[in-house]
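The complex is shown incomplete by one protein chain, all other protein chains being positioned as in the whole.
And then subunit A:
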Amino acid sequence: MSKISAMNKRTTQTLAENISKQVEHFSKKEVECLIREFNVLMAEQNNSGRAVHGLDRGKFISTLHSIFGLTDDRMTGRVFRTFDKDNDSVVSMKEWIDGLSVFLRGTLDEKIKYCFTVYDLNGDNAISREEMLHMLKGRLIRQPNEEDPDEGIKDLVEIILKKMDYDHDGKLSFEDFEKAVKDENLLLEAFGTCLPDFRVICNEKYCVKSPFYPLSVNVDF
């Protein structure tokens, strides 16, 4: 048993070393922790189904929900797509750690890029009126006697475009989005919550020493 765990430990360490070279913001030690936690998540997932090489959509979304408090279905789906860079419907260990580096330690630029990708539903490098409409739908409590329930949202989209669409082409390009967010940071998560809440990051449990998981996990080894 101890032999296996020793071997495990060694592979984890090499893996961590490799990944930490490719991923920003995390030290090797931190990556090690993340790998271990990823393995725990994988184990939980495999218990209930066939073996895959990464987190599937369901597990990923429930993880987002339970650990990061992200509950908006419209967004969590998009977050999965964004994490899953190679589009193979699972989030591999590398993708997971990559994504978390933005999630937890991302600079403003990285976050802008990430959020823009989440919001650009069809991947055409622009957020169109329709996309905004889709993402904002239902965010206004409907006025009972209004004829068009989406009228308010449509109006709101115009207000947003007026503010953020600097080149006046009727949609938000990445440059538009970037400029608007740099201008007013509040607009980072303009169309839906797709980053963990500040408090989750600051939470003692995910404190700086171990970026994400408690130190007690480390002690087990």
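Assume contacts are C-beta pairs under 8 Å (C-beta built on N, C-alpha and C of every residue); 3 or more make two chains touch, one makes a residue touch a chain; residues count from 1.
Rule of thumb we're sticking to: contacts and distances are computed from a predicted model.
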Quiz item: Looking at UniProt, which of "EF-hand domain-containing protein", "Outer dynein arm docking complex subunit 2", "DNA damage-binding protein 1b-like" or "glutathione transferase" names the chain we cannot see?
Solution: "Outer dynein arm docking complex subunit 2"
Quiz item: From the list A:Asp56, A:Glu110, A:Asp150 or A:Glu189, which touches the chain that is not on show?
Solution: A:Glu189
Quiz item: In the complete complex, which positions of subunit A touch the hidden chain?
Solution: 136, 139-141, 143, 152, 155-156, 159-160, 162-163, 184, 186-187, 189-193, 198-199, 202
